[in-house]
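Chains shown are a subset, placed as in the full complex.
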Amino acid sequence: MSRKRVVVLGGGAAARMVGGMLKADASVDLVGFTDANPARHGQTLCELPILGSDDMLPELRRRGISHAVIAAGEPRLRKRLAAFLREHDFELANVIHPHAFLAPEVQLGSGIIVLPGAVLMDNPLIGDNVFIGQAVSIGHDVVIGRDCLVGGRSAIGADVFVGEAALIGWASIVGPRHRVGTGAVIASGANVMSDVPENAVAAGNPARVVRMREAT
Amino acid sequence: MSRKRVVVLGGGAAARMVGGMLKADASVDLVGFTDANPARHGQTLCELPILGSDDMLPELRRRGISHAVIAAGEPRLRKRLAAFLREHDFELANVIHPHAFLAPEVQLGSGIIVLPGAVLMDNPLIGDNVFIGQAVSIGHDVVIGRDCLVGGRSAIGADVFVGEAALIGWASIVGPRHRVGTGAVIASGANVMSDVPENAVAAGNPARVVRMREAT
């Protein structure tokens, strides 16, 4: 069976982690990376080339690279890059680390990254292009909207709903049954004990809205 | 060898998780569920019937169903159901997910549920009918009293003592060497840095007593 040919968008630490996971996947032929920073072009990562900027993605698609993975954290950047990739007829590949635990009933979209130590209980619905960091816990019946970053060691309680392109910070907590609105940001170590509005930035224990972001 | 015949008390998400774990256990013949909600009777869960209300448990015992598991979170409900089951000569079965880590020296009672990702270090003593959620950490030499709910992603430090029928909330922390009294409730994301009295409800970082529950 022929292997999927995959390009990773990004050239930093997240790309290095995702690249390592893809290289260990026998069904994948990882061809290299694209990165916005011209200083990185021609360098290597995971012993593979950083090929150029994202501008060369259409050309890579024409050469038969059918799949892409977005190795960026910021949700609005993830969203923009996903739209660009869809426009150019790429499919988003899933990258699930073997040291993560996903209950059999987890429903995954495409373009999802799951790092080691994550535990996803049964029946959650994870939208397209979501990045789930190391040692994240996701309770049963959680819904995570597309393009989110679920930061490492965060804990999303059962029956939580997270809107699109939200950023759940490092080691933060969302209590069971709460809602986190589209585009919201939960600060590192925050403890969400009530609903968080769209585009709000919440911090502290209990988490309070400390400012609002511009809507996109 | 004949398999244990088991019924699960509950028809919600916890029952679905416990049912899935029991179906994967070759030593168990799961016969179905009982649930207080009549609207669920006759429905199926994990492709097995929700047989009726808890009132039919004595009849199930007479038909040779020897073991039961309580798939409810609330500790006082767990306690009441366990007393009812003992009265009707049921044994409580343990349900330990293979993706949990229990040190070899862990001492377990009966009727204990442990979800994926939990880590129990050496020498704790876990009482009967305790529900340990996903990705819980329990340090060495911890004692957990019977009928407790240890909520998902909570962290119970070394040498902690937790009384009976306490509720340790989602992603909460109990610092090493503290005591949590019988019937106490630790809120989601709380950080316990001092002893918590019996039947107290504690929240925040550091956790403070915010109200008292009625003793039972």
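For clarity, chains are labelled A and B in written order, and residue numbers in each chain start from 1.
Basically, a residue touches a chain if its C-beta (ideal position, glycine included) is under 8 Å from a C-beta of that chain, and two chains touch if they have at least 3 such contacts.
Everything numeric in this text was worked out from a predicted model, so none of it was measured.
Q: Assuming the complex is a homo-oligomer with 2 chains given explicitly, what is its full copy count?
A: Full complex: 3 copies of the single sequence.
Rule of thumb we're sticking to: only the chains that are shown with their structure count from here on.
Q: Subunit A to subunit B: how many Å between their CA centres?
A: Chain centroid spacing, subunit A to subunit B, equals 33 Å.
Q: Which residues of subunit B touch subunit A in their complex?
A: Spelled out, the residues of subunit B in touch with subunit A are 13, 16-17, 20, 99, 115-117, 134-135, 152-153, 169-171, 187-189, 191, 203-205.
Q: So in the complex, the part of subunit A that touches subunit B is made up of which residues?
A: Residues 101, 103-105, 117, 119, 121-123, 135, 137, 139-141, 155, 157-158, 173, 175-176, 191-193, 205-206 of subunit A touch subunit B in their complex.
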